[in-house]
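Apart from one protein chain that is not included, each protein chain of the complex appears where it belongs.
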Amino acid sequence: MLKPLLLEEEKVFKDPVHRYVHVRDQYIWDLINSAEFQRLRRIKQLGTSFFTFHGGEHSRFNHSLGVYELMRRILDTFEGRIHLTYEEKLLCLCAALLHDVGHGPFSHSFEKVFRYHHEDWTRAILLGDTQINRILRRIDEDFPKKLAEVIAKTYDNKLIVSLISSQLDADRMDYLLRDAYYTGVNYGNFEIERILRVMRPQEDGIVFKFSGMHAVEDYIMSRYQMYWQVYFHPVTRSGEVVLRKIFQRAKVLFEQGYAFHQEPLMLLPFLQDKVELADYLALDESVILFYMQMWRKEKDPILKDLCARFLDRNLYKYVEFNSRDFHLLPELKELFEKAGIDPAYYLEVDTTSDLPYDFYRAGDEEERIPIMLQMPSGDLVELSTKSEIVQAISGKRRFDYKLYFPMDKVMALPGDLSQKIRERLGVMENVGASRQDYSPD
Amino acid sequence: MLKPLLLEEEKVFKDPVHRYVHVRDQYIWDLINSAEFQRLRRIKQLGTSFFTFHGGEHSRFNHSLGVYELMRRILDTFEGRIHLTYEEKLLCLCAALLHDVGHGPFSHSFEKVFRYHHEDWTRAILLGDTQINRILRRIDEDFPKKLAEVIAKTYDNKLIVSLISSQLDADRMDYLLRDAYYTGVNYGNFEIERILRVMRPQEDGIVFKFSGMHAVEDYIMSRYQMYWQVYFHPVTRSGEVVLRKIFQRAKVLFEQGYAFHQEPLMLLPFLQDKVELADYLALDESVILFYMQMWRKEKDPILKDLCARFLDRNLYKYVEFNSRDFHLLPELKELFEKAGIDPAYYLEVDTTSDLPYDFYRAGDEEERIPIMLQMPSGDLVELSTKSEIVQAISGKRRFDYKLYFPMDKVMALPGDLSQKIRERLGVMENVGASRQDYSPD
Amino acid sequence: MLKPLLLEEEKVFKDPVHRYVHVRDQYIWDLINSAEFQRLRRIKQLGTSFFTFHGGEHSRFNHSLGVYELMRRILDTFEGRIHLTYEEKLLCLCAALLHDVGHGPFSHSFEKVFRYHHEDWTRAILLGDTQINRILRRIDEDFPKKLAEVIAKTYDNKLIVSLISSQLDADRMDYLLRDAYYTGVNYGNFEIERILRVMRPQEDGIVFKFSGMHAVEDYIMSRYQMYWQVYFHPVTRSGEVVLRKIFQRAKVLFEQGYAFHQEPLMLLPFLQDKVELADYLALDESVILFYMQMWRKEKDPILKDLCARFLDRNLYKYVEFNSRDFHLLPELKELFEKAGIDPAYYLEVDTTSDLPYDFYRAGDEEERIPIMLQMPSGDLVELSTKSEIVQAISGKRRFDYKLYFPMDKVMALPGDLSQKIRERLGVMENVGASRQDYSPD
Partner (left out) sequence: MLKPLLLEEEKVFKDPVHRYVHVRDQYIWDLINSAEFQRLRRIKQLGTSFFTFHGGEHSRFNHSLGVYELMRRILDTFEGRIHLTYEEKLLCLCAALLHDVGHGPFSHSFEKVFRYHHEDWTRAILLGDTQINRILRRIDEDFPKKLAEVIAKTYDNKLIVSLISSQLDADRMDYLLRDAYYTGVNYGNFEIERILRVMRPQEDGIVFKFSGMHAVEDYIMSRYQMYWQVYFHPVTRSGEVVLRKIFQRAKVLFEQGYAFHQEPLMLLPFLQDKVELADYLALDESVILFYMQMWRKEKDPILKDLCARFLDRNLYKYVEFNSRDFHLLPELKELFEKAGIDPAYYLEVDTTSDLPYDFYRAGDEEERIPIMLQMPSGDLVELSTKSEIVQAISGKRRFDYKLYFPMDKVMALPGDLSQKIRERLGVMENVGASRQDYSPD
């Protein structure tokens, strides 16, 4: 049986959200100090949100430590309620710490253009030739594989999986609290200590004491608010649109054999679609930003313009759009082309949607495990059957469409064309007006 | 006379420290949106502190908005007490917003190696061919020059200068509060609202109502604590030592005609000592980090090693050192050389010192303007004459010396040599032991 | 026209919720210093909640200052949007400050037994022979009358009325924030600064910019949570039940000509139902608590027992009850009587209900003014038509019934009778078990 390998003295990290992050295990300590984990310091947790909320500059390193600490506290509350072996606990802690280790720079946009899934890289990092893999194998030769299964949600201990991947898990709890703290937005707050107190481990997942239902409701509401107020903020999405267009343009140019002023060495594997693990690990947000700096001096007017827009926060404006407005796009594209504004880069519908809470629906694309309440009698009931508020938003996917474009380019057109385009862009007088007082647009 | 140019509707930024940053002037809005100001998003406020306090990842952009907001509030408290023209107020607000605009990446270390002062670059940005200069000249042709004087402390209105550069100014107040918030360290907190309430403008500077003396004391103590707990943290300084060594090594290699795998285009002007404003403005922390990524694959073993150390946070350890220990250095250097560990890169004494508060001393290297209290009678008295606590630390410069070196390299030496070096490194058994429980070392 | 009468220098109160309460008007200052307003220091804001949340010991004085401060800030946001005369602003500020001035000790319970409405006393204090009346008449002879109308919601300026009495007014906003702060419960927090920013005055009430809808939702949720988590906490209600029984018993004894050890001078007017304003103003919670101290040494076993229960927090336990359980009461009462436990004092169903938000329903018992959102187009729409979450709880009154009784007395009965009663009290094994981990019962 696996024996604990403890540090001589506990180490702590000062953390503004959880006060301290406590590390007692040598393995955890070594994982934190691995090159692959330290790399997360160079990847922002919130992607382009800093454009909207200047406080949202924290890294995935920051968040990953927080998830680990929450997991540690959750396991503490399990003492005397359920037996977990030391190895099982380590699995939980490592999954919490490493669940995001495969993320790349500006994952959302980068993944879309270069077509990969960060989940695959996480797996590669755990199982491949990495410092992390070597540390994990010191625990047990099978440990990396088990851990990869936990993170992929295929591990057979459902309790362990649910702690890191469910509708109320250590990951989500940390990011809501943390993103709220750094951005200064109040909505992400909920009573984490109370939730920890009412969590109860069961064979196949966690349940919550009925007496804590209101705290769970409050968490669901926080999640709902953070999605619409922060994560889906239209200015943040404008940043993502510009970013995607940069990657898209670079790819097109590369494919056309365009001669860059200096070869983008670190991006070549991606442009050539021959990415090795080492290439991926060398990539972080400073690399992307560096190339933007280089490219803003390139000859290609589109790449140059897009990079300057991102670096100088000269983003696209947007108008509200509807699923029924899609038929308007062809004419708009034509007008843009006529005006010499390439619609492939300068006109984009961005769609986002959120399903704040869902009960189980067999066969669904994404079978969501419901949150269960434990009644005083011991019976388990699904949350939305008890909470009117949760029921109200349960299973309702809400969509939001916006049409993005560079207003400055449209305004700079000759009067007639400019006006025509603006008319077609819709009746809204105040482009991008909604929520503008929250954070400048 | 200059007429106010106001935004149609006030804009706000959500800020976790001051709740909201309010912008009413079109000029301020335009300055915030300038390329040179947006660049501050890519420069961290706390340099290498993130190695110690993972929360300290916020940018100079973040801080600069905060200083502006505090200045705005200070000016509000002046209403009805002193008359400032609109232009004078704009001078104050612009100085607050732009006082750090000349900072480069990891200023401390970079400036030391490449020998420049960020203050000169601030001046160049205000007066040179920049978006900022063009905006400022829209206010008044002389405005950029006046502003440069305010920031350089040579402007003749001493009140305005003191608001941005004194021992209790908008800059210092914001960074103490902000750095405390993001790192999660409590020490930087003080009653900002009370300080604003007891501030009184005078012809040649600000004074504080005597009834607010304890709030001022509290601020001085916060400053003292933040310096020793955060800004001078030995692990942070270790990061700076490694950084300086990287720049130093790159410079030496360049001067020796070393063939880099790919020419470091964006650093060339610095290596050649022919820096234009545009070169400087293109530099930010992502550029530096990019080259570290590139260089960790270089052939030169020292550059390669140093870059990997910085990126993977494999920093130097330290032992306490004394001004009277300097005679030990030659022998230590010799031992390092003997061991094949180049002491020019791997053995460094780092000195730091702080003067938490000082009263005026004519002719001093740095004439510090004292903090004055206004008694109920109207008389002004210097703070330390009334506060025993401030008196206790007043004018006392405190020094701290530490000797940094890569412990891993020393440990990897053959037994005898390793032990000999460790003996010479001093009696301290626990290398780097102090404060290690605060943040991992 | 009324001229402002300002203090020479602004006065402030340090307030943990709003940081500072600012007073500039001499009239406000004088009202705060009046005997009738100072009396509110001796009446707790949360009645018997301190039994559940030991932090909930703050007074109505504390809350009233907070409502005043919020109103002051609301009026500040109106500058430039709507014109209010100085007198109208004073009306708003005075209404905010004095809206609770008629409250008596433990209002809920005391009013029920002695059959009065604190609203009538508020009116009497404003219009009667009081220091407050004299101050208000210095403003204008008609001012007290107008103010009484504002507080009674009959004043013809609907905007002014709505600021103090609507579903989102200064009173409610302050108490949610304040009660959350003092009890330590997180649920009452919402983004007050954002709500103030999106408030827009209209002729007949306030509306909220659509862009601030989520902040309003968040407020409604806070309100909902505070009601069920704090205000209706079953232990708090147990305190109220015991309190009512004390007043009820004292009244019965008085009516029966019972000889109290010492005549309860300050309660006589209430027992005799001949209360003058001066009698009412002399009453506060210390008076009630004093008599409990006296009465716990009385001969009457019921009065004695009840007072000791309240003072020593030996409250009743409860079981969940249903509207369909009322038919069980007669038998239970009979059993209690048989056991010598007078059901008139020792068995009580307490009902509570909350309607967290409602849109307008003409002719309703309590016509609630809906919260209106102002769309970018300028159109007004009712909140619940835009917010799914608010819609979910809108207009739904939720009831809660609990049956209270002294468990200790039941347990002390002979085995058979005790068991029989306990059986009849219901199937719930864990009496009072729900939420017991939140605050001890």
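Order of writing sets the labels: A, B and C. Residues in every chain begin at 1.
FYI, a residue touches a chain if its C-beta (ideal position, glycine included) is under 8 Å from a C-beta of that chain, and two chains touch if they have at least 3 such contacts.
Everything quoted here is computed from the prediction, not taken from an experiment.
Q: Could you tell me which of C:N33, C:S353 or C:T385 touches the chain that is not displayed?
A: Touching the chain that is not displayed is residue C:N33.
Q: Which is it among A:R73, A:H118, A:R197 or A:R368 that touches the chain not included here?
A: The one listed residue touching the chain not shown is A:R197.
Q: I'm checking contacts with the chain that's been left out. Which of B:F61, B:Y187 or B:F247 qualifies?
A: Missing-chain contact among the listed residues: B:Y187.
Q: Quick one: which of C:V287, C:L328, C:A344 or C:M407 touches the chain that's been left out?
A: Here the residue in touch with the unshown chain is C:V287.
Q: For the chain that got dropped from the picture, name the residues of subunit C it touches.
A: Residue positions of subunit C that touch the missing chain: 9-17, 19, 23, 29, 32-35, 38-39, 41-42, 50, 53-55, 57-59, 61-62, 65, 181-185, 262-263, 265-266, 282, 284-290, 293-294, 308, 311-314, 436-440.
Q: Spell out, residue by residue, where the missing chain touches subunit A.
A: Residues 12, 19-20, 193, 197 of subunit A touch the chain absent from view.
Q: Considering the whole complex rather than only what is displayed, give the residues of subunit B touching the chain that is not shown.
A: Looking at subunit B, the ones touching the missing chain are residues 185-187, 189-191, 194, 197-198, 209-211, 214, 217-218, 221, 224-225, 228-229, 376, 388-389, 391-393, 396, 398, 428-430, 433-438.
Heads up, the rule we're going with is that only the chains that are shown with their structure count from here on.
Q: Could you say which chain's mean Cα position falls nearest to the mean Cα position of the entire protein shown?
A: If we average C-alpha coordinates per chain, A lands closest to the whole-structure average.
Q: Measuring centre to centre with CA averages, how many angstrom lie between subunit A and subunit C?
A: Each chain's C-alpha centroid was found; their separation is 44 Å.
Q: Counting in whole Å, what is the centre-to-centre distance of subunit B and subunit C, each centre being its mean C-alpha position?
A: Going by mean C-alpha positions, subunit B sits 51 Å from subunit C.
Q: As a quick test, compute the distance in whole Å between the mean CA positions of subunit A and subunit B.
A: 31
Q: Two or more other chains in contact with one residue: find those residues in subunit A.
A: 185, 436-438
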